[in-house]
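Every protein chain except one is present and positioned as in the full complex.
Per-chain numbering from 1; labels A, B and C assigned in written order.
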Amino acid sequence: MDSRYTNIIKNAYDFAQSQKCKGEIASYIPELANIDPNKFGVHMTKLDGRNFGMGDHLEKFSIQSIAKVLSLTLAYKFVGEKIWERIDVEPSGTKFDSLLLLETYEGIPRNPFVNSGAIVICDILITHLNDAKKEFLEFVRDVSDLPKLTYSDKIADSEKATGYRNVAVCNFIKSFGNIKNEPNVVLDFYFDMCSLEMTCQQLSQTFTFLANGGKKITDGKQIITSSQSKRINALMLTCGFYDESGEFAFRVGLPGKSGVGGGIVALYPNNFAIVVWSPKLNKNGNSARGMLLLEEVTTHSELSIF
Amino acid sequence: MDSRYTNIIKNAYDFAQSQKCKGEIASYIPELANIDPNKFGVHMTKLDGRNFGMGDHLEKFSIQSIAKVLSLTLAYKFVGEKIWERIDVEPSGTKFDSLLLLETYEGIPRNPFVNSGAIVICDILITHLNDAKKEFLEFVRDVSDLPKLTYSDKIADSEKATGYRNVAVCNFIKSFGNIKNEPNVVLDFYFDMCSLEMTCQQLSQTFTFLANGGKKITDGKQIITSSQSKRINALMLTCGFYDESGEFAFRVGLPGKSGVGGGIVALYPNNFAIVVWSPKLNKNGNSARGMLLLEEVTTHSELSIF
Amino acid sequence: MDSRYTNIIKNAYDFAQSQKCKGEIASYIPELANIDPNKFGVHMTKLDGRNFGMGDHLEKFSIQSIAKVLSLTLAYKFVGEKIWERIDVEPSGTKFDSLLLLETYEGIPRNPFVNSGAIVICDILITHLNDAKKEFLEFVRDVSDLPKLTYSDKIADSEKATGYRNVAVCNFIKSFGNIKNEPNVVLDFYFDMCSLEMTCQQLSQTFTFLANGGKKITDGKQIITSSQSKRINALMLTCGFYDESGEFAFRVGLPGKSGVGGGIVALYPNNFAIVVWSPKLNKNGNSARGMLLLEEVTTHSELSIF
Partner (left out) sequence: MDSRYTNIIKNAYDFAQSQKCKGEIASYIPELANIDPNKFGVHMTKLDGRNFGMGDHLEKFSIQSIAKVLSLTLAYKFVGEKIWERIDVEPSGTKFDSLLLLETYEGIPRNPFVNSGAIVICDILITHLNDAKKEFLEFVRDVSDLPKLTYSDKIADSEKATGYRNVAVCNFIKSFGNIKNEPNVVLDFYFDMCSLEMTCQQLSQTFTFLANGGKKITDGKQIITSSQSKRINALMLTCGFYDESGEFAFRVGLPGKSGVGGGIVALYPNNFAIVVWSPKLNKNGNSARGMLLLEEVTTHSELSIF
C-alpha cells in the first residue's frame, strides 16, 4: 500500500485512540457484554488488492447488523426489484428497534437495515431458499473466501434468550401480514444471521465487491449487478446508521453500515473498503471511536464521495 | 459539450417526455397554480463550462425550496459549525411541512431543508446580517452572476396570504425558543427567499460551485470551504427530497434538492450540475417527470456517486 | 321489575333492532367469526335483585375484554394501589392493540383495559398467585355464582394460534422490563382469561357488585372495598371503550366495558348493571347496535351519572 493511505490510516487511528470516548458496550446481548471495551482495530482493502491494517484488526468480533447488508444482497439477487414491495428505502428517523413507524406504515419496514426490515429480508430468504440458514452461510463463505466460516452458537443463543424486542417486532409485522413464515422460524434465522464473527481484515475484504460494481476482486465473480450494487451503497449512505445516518453522511461522507458489536464497514466506490472495530457505542448504537476514525480519514484526505 | 453527454440528456429527456406522469401542480400557492403543467426543461453545466439544455430550459420558474440550499450556504459561511446547535442533520422521515418531529425534538428542526429548518436558517441570517433580505439577494446575485436578479413579489405575496402552515411552524419553534426574532419578520424573509425565479440554465450554472469544492467556475471565487461544500452535498443526498430522499438516493444516486415549483437541481461532484423543471408533483411534493429524467440519466450512464 | 324499566329496555331494544347497523364481526379471531351477526340480547339487573331481559339474553357469548375488569379487580384486591406503579390510569387516545404509546411511555401501559395493560395485569396475577389460571377462574365463579364456569379452550386456542399482535405487545413490554414472567406463560393465561363465555343475564348479575360499592348482591360478600370499586368504575368510564371512550361517556354517560365478542356491560352506580350483546362491531371495535341501545336507554330515561 502506498504511503499516502498508510499515513491517512495511521494518523486517523492515532487521533481516535487519543480521544476520550464515553460510549458503552452493548449490554442487552449478554455474550457481547464480555468484550474488552478497549479493543480497537482498522483495516482498509484497496480494490487493487493492497491491504493496510492496524491495532486489533486480526481479531474476530461479532459483526451483528453488518450482516444485514449481506442478507439484503442475497435476497436482492434472488427477488430483484420486487423486494421493495415489502420494504421501503427511506431513512427511519428513529432508533434501530423502534416499532413506531411500523404502525404508521402498516407493517412495511422503512428500510432493510432497521431490525424490522432485516427480519422481513430473513422471511423472504426462507421463502425462496430450501434451507435459508445453510444457503446464506454458503453465500457469505463464497463472498468472503472463508470456506470455514460458521455461525456463532454462543452469540445466537444469547440473543435468542433475551431478544424480546425483536420477537415483538417480528410478531408485529406478522400481524400486518408482511411476514409469511412462522415468527419463531424467522427469528431463529435472524439471530443466526447476526451471529457471524469476522476480523476487520476479513470483513474489509468481503465488502470490496460493493465498491467494485458488485464483482469480487479475488476471482472476478459477479455477485450482483452493478446497478444493484450502487443501490445497496445508496441505502447504506441514507440508512446505514439508524438515527445517525445523516450525521455519518455529513461527517464521513461514505456509504457504511454499523453493528452493535462495535464494527463499522465503509466504502469508497471504485476505490476501497474499510472496516473499523471499537466496542464502545454512542447513544445511537454506533461505535463512538469508529465514527471518529472514519471522520478523520475522510476529512483530512478528502476521500468522501461528495 | 461532447456527444456522450448530449446523448445521455437527450435520451433521458425523450424517455421522460414519453411517460405518463400523474402528478399535480402545487395548488396551495395560488400564484403557482397558474403554471402550464406541460412545461419541461433540462440543463446540464459541466465544470469545464460546457452547457447542454433542452426543452423549456430558458424559461424562468419559481425555484422555491431550492433556494434553501443557498440560504444554508450563506448562513453556514457566516456561522460555521455552530449552526448545527440549532438544526440537526438527519432525514425527517415525514412530509416537508410536518410539525410532528418538532414537538418530539423540542423545536430543533431535523435538517435545514424541511420548512422548519429553513425558517430557522432565515432567523439566523436576520440575526447576523444588517439587512438579511438585501444581503441574501446580493449573495445569490454574486453566486449566479445574475446582477439583476430580484425577488418575485407576486409569488411572495401569494404565499404570505396563504402560508398558514409556515406561520404555524415558525410560531411553534418560537414557543420552544429556537427563533430569536419576531415570527412575522422571519416569515417575511422566508417567503421572499422562496420567491426567486431562474431558468434551468441559470440555476444549473449557479449550483456548479457545490460540485466544484465550493468554488465558482466562472471567476474562481471560493464561496465556502471545500469541506462545507461536501457537507452541504451530503445533506442534499440524505434530506433533499423530504420523505422521498431515500428513494432519490436509491434511484438517482446524486445529491439534489427539489422545489414545489417543479424544479430539481442535482450534482455530480467534480463533474457537473444539472437542473430539470416539470411542474407536476408526485405525492411527496417532488417533480414526477423530473425524477424520471434524472433516474434515466444516472441509470444508463452510470454517473451516480455510488 | 317495575314497568318503568321494562318500558325503557323494551323501547331501546326495539329502536336499536330497527336501525341499520353497518358493523362487522371480529374476524381476526377465527372462532368468533362463526357467530350469527344478528344475535341481539339485553339484560338489566337492579341492585334489589329484579331482572329484565330481552332477545338472546340467555345465550352464551365470548365476553373477551370484559373479563379485563374482573382480572383487574382480582389484582387490585391483592396488590392495592401499588398496582399503578406498573400501569397508568389515562385514556390511550389510540386503538386497543396499538403499540405507539408503549414506546413513548417506556413499557408502562396507559390503562388496564387496553391489551397491553391487561397483559401486565396477567403478569401481576401470575407473580402473586400460586396458579393464576385456576385461582382467577375460582374468583370469577365466586363473583358470578356460577360454580361450573370454565375457560373455552376452542376460543383460547383460536386466539393463541393467531394472536401475533398480542405476542408483539407482551414481548415489547418485556423488553422494557415491565413483564416479570416469561411472555409465553403470561400470554397463555391472557388468552384463557379472555375466553370466558357467559349469557347477558349471567354477566349482568356478575357485574352488580361494581354498582354496589364492591359488594355482591346475592350473598353480601365484599369483593373489593367501596373506594376501589368506585375507582374501577371511573376507569371504565374514561378507558372502557378504547378510542371511543369519550364518545361512550358523551352519549351514554355510564361506566362500561366492551369486548370484541360484541358484548358491552354498563353500570349505573347504586342502581343497576346492564349487559347488551350484538356481534357486529363499529370501526372502533365496539358493538354498534349495543352502543345504540345503551344510548337510547340513558337519553330517554335520564339515567346517566351526569
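Just a few scattered comments:
Keep in mind that, in the parts below, contacts are C-beta pairs under 8 Å (C-beta built on N, C-alpha and C of every residue); 3 or more make two chains touch, one makes a residue touch a chain.
Note that the coordinates shown come from a computational prediction; the quantities given were computed from them, not determined experimentally.
The absent chain, not drawn in this view, touches the displayed chains B, C throughout the complex.
For the chain left out of this panel, the touching residue among C:P30, C:G107 or C:P269 is C:P269. Only one residue in the set C:P109, C:G253 or C:G285 touches the chain that does not appear here, and it is C:G253. Within the complete assembly, C:N111 is the residue of C:T45, C:S62 or C:N111 that touches the hidden chain. Residue C:S227 is the one among C:Q19, C:N184 or C:S227 that touches the chain missing from this view.
One chain of the complex is left out; on chain B, the residues touching it are 98-100, 103, 164-165, 167-172, 174-175, 183.
Looking at chain C, the residues touching the absent chain are 88-94, 101, 110-111, 226-227, 229-231, 233-235, 237-239, 243-247, 249-251, 253, 255, 269, 299, 302, 304-306.
Rule of thumb we're sticking to: only the chains that are shown with their structure count from here on.
Listed here as common contacts of chain A and chain C: no chain.
In the Cα superposition of chain B onto chain C, the rotation angle, rounded to steps of 5, is 180 degrees. Shared residue numbers account for over half of those found at the interface formed by chain A and chain B, and the copies are therefore classed as meeting with the same residues. Relative to chain B, the chain whose mean Cα position lies farthest away is C. With each centre defined as the average position of its C-alpha atoms, the distance from chain B to chain C rounds to 55 Å. Multi-chain contact residues of chain C (touching two or more other chains) are absent.
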